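For this depiction, one protein chain was excluded, whereas all remaining protein chains were kept in their positions.
So, chain A:
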Amino acid sequence: MIEIENLNAWFGENHVLKDVSLKVAKNGSFGLVGESGSGKSTVLRTMTGLVDDWEGNIVVHGHELGPKRDKTFYRQVQMVFQDPFGSLHPRHTIDRILSEPVSVHKLGDSDRRVVKVLEQVGLNNSFRFRYPHQLSGGQRQRVAIARALILEPSVLLLDEPTSALDVSIQAEVLNLLAALRRDLGLTYIMVSHDLAVVAHVCDDIAIMNHGRIVERATASQLAQGSLEHPYSQQLYKAAGGYDRAVIDSFVDWD
């Protein structure tokens, strides 16, 4: 479904992705974990065409991606961003936010599509003509997911979709994402700094540091803590809370 091979990317002189390769099967979910600056979001941004300077092979649905993405690509692949406050237009109603992709792609029938997608993300029709500021953070993130879903894509790229949310709201959004994958047969690539979130959502996980994948694991390997690379072990231990002995053993990976 998605195959990335030897992906390299640069920001000017800065070599930010180094030989990243990954494969995601249809209806699979792949997680990228790492700290800030590890390049995890850059993988998604390169896929969607938000990074210009890159090399390597990205194959989605058997089509190899060139320097430009066309409309059919964006119908297939949609992205959900981290910050539901920054990613929705503050002066557009939810209805307008959701119908814009429909008119861009000339799909028509936007009325029915908006109603349907709102229902899919668990918002009732009363939200349709509100503005983003009248919604809570969790509701806004549902709108962002709805905007991605309205084109009926087969792949969702999720960039820290819950890290701006309270934990109780995070649980609701993670459940929603799991249900959507089940019901619509979606394929996910999810990026997060939170090992537990990724372990919960994804079957296959890659841990990134300084633009490189340093370790791959399955969710069950992660559950047992059977990680080999010292960096991923450190990340795993850090997820366990404040423990003085563990902290003193930390090494800087700069």
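As a working rule, a residue touches a chain if its C-beta (ideal position, glycine included) is under 8 Å from a C-beta of that chain, and two chains touch if they have at least 3 such contacts; residues count from 1.
Assume contacts and distances are computed from a predicted model.
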Protein name (UniProt record) of the chain left out of view, among "Peptide ABC transporter ATP-binding protein", "4Fe-4S dicluster domain-containing protein", "Serine/threonine protein kinase" or "Hydrogenase": "Peptide ABC transporter ATP-binding protein"
Residue of A:Ile58, A:Leu107, A:Ala171 or A:Leu184 touching the missing chain in the full complex: A:Ala171
Residue among A:Arg130, A:His200 or A:His229 that touches the chain left out of view: A:His200
Positions on chain A contacted by the hidden chain, ascending: 35-36, 137, 166-168, 170-172, 174-175, 178-179, 193-197, 199-201, 203, 219-220, 222-225, 234-235, 238-239, 241-244, 246-248, 250
